[in-house]
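Every protein chain of the complex appears in place save one, which is left out.
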Amino acid sequence: MPIQSASVEQVAIDVAQKPDRVPWRFTGAAIMKLTQGQTYLAIPGPSVMPEAVLRAMHRAAPNIYEGELIEMTHGLLPDLKKIAGTRHDVAIYIGNGHAVWEASLANVIAEGDRVLMPATGAFGHGWREVAAGLGAECEVIDFGRRCPMDPAKVAEALAADKSHSIKAVLAVHVDTSTSVRNDIAALRAAIDATGHPALLMVDCIASLGCDRFEMDAWGADVMIAASQKGLMVPPGMAFVFFNEKAAARRAEMPRVSRYWDWAPRANPEAYYQLFCGTAPTHHLYGLRASLDMILDEGLEQVWQRHDVLARAIWAACDAWSAEGPLELNIADEAHRSRAVTSLRIGKEHGTRLRRWCQDQAGVTLGIGLGMATEDDPQSDGFFRFGHMGHVNAQMIMGLLASVQTGLIALDIPHGSGAIDAAARVIAEA
Amino acid sequence: MPIQSASVEQVAIDVAQKPDRVPWRFTGAAIMKLTQGQTYLAIPGPSVMPEAVLRAMHRAAPNIYEGELIEMTHGLLPDLKKIAGTRHDVAIYIGNGHAVWEASLANVIAEGDRVLMPATGAFGHGWREVAAGLGAECEVIDFGRRCPMDPAKVAEALAADKSHSIKAVLAVHVDTSTSVRNDIAALRAAIDATGHPALLMVDCIASLGCDRFEMDAWGADVMIAASQKGLMVPPGMAFVFFNEKAAARRAEMPRVSRYWDWAPRANPEAYYQLFCGTAPTHHLYGLRASLDMILDEGLEQVWQRHDVLARAIWAACDAWSAEGPLELNIADEAHRSRAVTSLRIGKEHGTRLRRWCQDQAGVTLGIGLGMATEDDPQSDGFFRFGHMGHVNAQMIMGLLASVQTGLIALDIPHGSGAIDAAARVIAEA
Amino acid sequence: MPIQSASVEQVAIDVAQKPDRVPWRFTGAAIMKLTQGQTYLAIPGPSVMPEAVLRAMHRAAPNIYEGELIEMTHGLLPDLKKIAGTRHDVAIYIGNGHAVWEASLANVIAEGDRVLMPATGAFGHGWREVAAGLGAECEVIDFGRRCPMDPAKVAEALAADKSHSIKAVLAVHVDTSTSVRNDIAALRAAIDATGHPALLMVDCIASLGCDRFEMDAWGADVMIAASQKGLMVPPGMAFVFFNEKAAARRAEMPRVSRYWDWAPRANPEAYYQLFCGTAPTHHLYGLRASLDMILDEGLEQVWQRHDVLARAIWAACDAWSAEGPLELNIADEAHRSRAVTSLRIGKEHGTRLRRWCQDQAGVTLGIGLGMATEDDPQSDGFFRFGHMGHVNAQMIMGLLASVQTGLIALDIPHGSGAIDAAARVIAEA
Partner (left out) sequence: MPIQSASVEQVAIDVAQKPDRVPWRFTGAAIMKLTQGQTYLAIPGPSVMPEAVLRAMHRAAPNIYEGELIEMTHGLLPDLKKIAGTRHDVAIYIGNGHAVWEASLANVIAEGDRVLMPATGAFGHGWREVAAGLGAECEVIDFGRRCPMDPAKVAEALAADKSHSIKAVLAVHVDTSTSVRNDIAALRAAIDATGHPALLMVDCIASLGCDRFEMDAWGADVMIAASQKGLMVPPGMAFVFFNEKAAARRAEMPRVSRYWDWAPRANPEAYYQLFCGTAPTHHLYGLRASLDMILDEGLEQVWQRHDVLARAIWAACDAWSAEGPLELNIADEAHRSRAVTSLRIGKEHGTRLRRWCQDQAGVTLGIGLGMATEDDPQSDGFFRFGHMGHVNAQMIMGLLASVQTGLIALDIPHGSGAIDAAARVIAEA
């Protein structure tokens, strides 16, 4: 509420009596918010949208039959493939990550087919459920929540499948819940070593444009991604990349639904087939702006930026961990995502810390996901940092220094020197 | 190109010799564009987006786990139902019209089921193909491209289906290609008269928020719509409304894929189930702005506005038709859409007129769709006006007066008095 | 208000009794608005802002000491000069038209100096008052409200000033109130013929970027303009162009206030001098976008577009005038502005017609300004069309067809064929 006339007068008297010569302090009951400013959404997606993307989406509807939209769209496809590291095909879907979980499977997995899921977090289990929803039989190898998959175990399972009834291995590159990063090239090598013909399908939703990924070089047959993480576009668009082996498998399918069918999307005879109907016009303009930013910066440079910033975060976390309850979910740096970091801090601290950061500092951390235990059914002891896409040094240092402030404010024990440790990583970059 | 120094001097000499006393005219070769200004996209979707919608979408990503987005989303559902005229359920999909063609069918039509399609344009045939893609057997009653369906013929087909193997009648309320408007209440009455239990599924993609539609009152079991027409939001979001009869049918389905399943979307236990994964955050903000506009204006008033403007368009078209080749595709006013108007003008004129309007006046008309004949394989003799959503008198009068200008410019014979005829409809409103 | 549950039921009963087979019409008391859509502000400034300009202004604040803003600003100056047709100097002011009325005078007119004002409308008188406010003695030659100035009369007044006490002739190129366009080259010639050394200062606020203007070629010593008309940028920035003769006069001034002084603005040693303090950052980005549009189109083409559209308006007005009270304020086409058109229609009709257009059609016309008479103290019998800047054929045809609709709706007598007459001008362009 604004100043009341009364209070103006009141202040007048006060000031007359003791003018503002000593540092002025507040004593009243009014509640101040230290969050009134640019807030920062540091969750693992949707990520921070660049103004250039939002501005590109702030425009009148274009003609969807002729003209600039059509040309612009065709330019998107090669650029998407560059970012995926593939020379093969891409189908764009209006949808989120779940949509392309289903779309990718619908093209190559028929009812009754078997798939193998080496799970390393909640999103692996989520994809498996979608497969089950299509009538597939799913074999899960559960690697828990704190370590990457072991390619040898996957190879073992495939080797045991003499009849080659397993049609696909579903691998999540980075599981957003655990922040584990799996080694896709090693998985490919392990599959190849068995001679098993199963497709390697990879979920890069949380990693594309953040962590290095090279679809062709690493031997993924199908790769899926979405707009709202490393690609920095609002949720609502997702992608299925597929190679010739996958295309051949699709050709053998008894039936693929019209909407999920990737064939006309990837090789359309008419523009509307690209999206099976009306194009997602505004998202396409946003994507164009985002791809321009990524390619202007350079994909290697984008990956390197994410690497430095991730290591800065890990350095701070290592320092905090030296004392007190905070702990990185993935102990081995070699298996950590460079886009998201999952943390453990104990049931009594996690949600409290998240709330403090949001309500007192203006930075929103990601909730723990898929980490529930009997003791902690709401995953209150977990939280996550998203550091994907449009992130730079001042944002990450602000994130870390805000968490440092929260740890102090809430009196949560923690090791010292976290900010300096992070600063040194950036300073040396 | 800007003025050259040379030309400045040249002009100086010219002016000194004969100062600017006579009306100044251009003689040079430079090409002037009369389109440099606010352009107007008068195609039948995506429709003109209100600035309030675009502004609402120009914002930072929100938290998708807690806070204002969650509350706002829950407020959308009752408002969507108001606009659909239903007290039943709605499932929101990230997708376009084709997506909800498939989504709606996937919940109630199993492989091998039969559906009945009384087709009155290209979009009826499109929906039928999607049904076929899901493994349904489709019976088509084709009513051609210039008239509405005859409910009696549909009743006949149902009556012949003694075994009740037809699970659904797929009806398009307004077919965007032909601009025919079908009488859904009459269709319902005809179905009921046969005692056949088939679901009545209605595509209102082109009509919702433009032409009166009352889902419950008219007896539709399933209704589908999309964001980019009467709802004035960019393409990328679509809706399936369904009643208890349809829900019961879904409960009997052997299997519904996770992504298409409307049950958790309509009655979610957790927020993310509303969209089967990440929410379409920015579209939701846009939809909120759009629903606010519609409900502030009043749904009856929105319908009435579309009615007056449609009649103004028809009056102009009737005047033009009095002489020359232009003709309304749907002769009987009682069967015309109030959101889109399809026109016939002859192969030599249609595309030419569209191009003139776009390149000389700044208004883009819709292409003819699904109207190809042997003589006119590219539908060059057809065009359409979109007049859905965010349209008012000055826009429609500008559209009509621009077409009038094009007819004059291209020397296409036409009856006189079109603008006055349209003006009179508006003046009397 | 949205549909009430009750009304849904009510409709259900109604529809059951008489399904929607006959054209559906409204009878109720609810008020429909035919204005719900893109509204069009057709006043003589601020003009319609292109989305590209607004988008360019929707951005974070830039550094004002280093970097891209500084470079961008320097690029604006030559482009502004191209549009003014000058090789001399320009000073940019944060301000409106009144600001540069005062700024321009403050640099060359000292207290007690005499100026000569050949007035052709309210804005001439306005500028004169500003001169008086600076202590100048103003001699007015009033040419009324319906015709241009007569250069011979100006020459006469100068010839009578043997002592050369008149320091400047203040000429308004286009007076926005009357829509008269004065012949500046002819005025220059007339002044030159007298040998009088008075500066020729020209107000191009309403004409720059619309009507041809060539500062150097036509011999203006000082020219002023503002952002919100032909330059299509929101109000808040204005310009003073001046040549060496004017600069010499400024050098002789006893004192010029720091803020109005054009010398450091035009030839700054430091960036902040360009604007005498903090730069108008967002307006500068808007101006860049606007200048890009103008120069991409071509200045000659911009002028030609305004010419064609103005002639279309005049043709419609001529047709309307053939019968009834509507009349163009400036009878002779040779003296009409191509940016604004003033109209007379009689006290009982003007305000009514404006209100109808705004409230029923969504187009806002300009009020009559400076046209008050004893009979019509509120200028109710006058209105104006603004047709400056970002205007194209469909906008102007929409404007005219909306007025046509208003004339019909309000039963105001008018000649027929107005829209066709306008259409023919555009068709022949």
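Every chain is named by a letter (A, B and C) in the order it is written, and numbering of its residues begins at 1.
Everything that follows uses one rule, which is that a contact is a pair of C-beta atoms (placed from the backbone, for glycine too) under 8 Å apart; a residue touches a chain by one contact, two chains touch by 3 or more.
The shown structure was predicted, so the numbers you read here are calculated from the model rather than taken from an experiment.
Enquirer: I'm checking contacts with the chain that's been left out. Which of C:Leu80, C:Cys276 or C:Leu291 qualifies?
Expert: From the options C:Leu80, C:Cys276 or C:Leu291, the contact with the absent chain belongs to C:Cys276.
Enquirer: Which candidate, A:Ala60, A:Ala110 or A:Met397, sits in contact with the chain we can't see?
Expert: A:Met397
Enquirer: Which parts of chain B are in contact with the chain that was left out?
Expert: 51, 55, 58-60
Enquirer: Mind listing the chain A residues that contact the chain we can't see here?
Expert: 1-3, 5, 8-9, 11-12, 15-16, 19-26, 28, 30-40, 48, 50, 58, 79, 82-83, 85, 87, 183-186, 189, 212, 214, 216-218, 293, 295, 297-302, 304-305, 307-309, 333-334, 357, 360-363, 390-395, 397-402, 404-406, 408-409, 416, 419-420, 422-424, 426-429
Enquirer: For chain C, enumerate the residues touching the unshown chain of the complex.
Expert: 39, 41, 43, 45-49, 54-55, 57-66, 94-99, 101-102, 106, 111, 129-130, 132-135, 226, 228, 234-237, 255-259, 261, 275-283, 364, 366-367
Basically, only the chains that are shown with their structure count from here on.
Enquirer: State which chain is most central when centres are taken as means of Cα atoms.
Expert: Centroid comparison flags B as closest.
Enquirer: Report the inter-chain centroid distance for chain B and chain C in whole angstrom, where each centroid is the mean of the CA atoms.
Expert: 38
Enquirer: Could you please state the distance in Å, as a whole number, between where the Cα atoms of chain A are centred and where those of chain B are centred?
Expert: Chain A and chain B have C-alpha centres separated by 35 Å.
Enquirer: Which residues of chain B are in contact with two or more other chains?
Expert: 39, 48, 58, in rising order.
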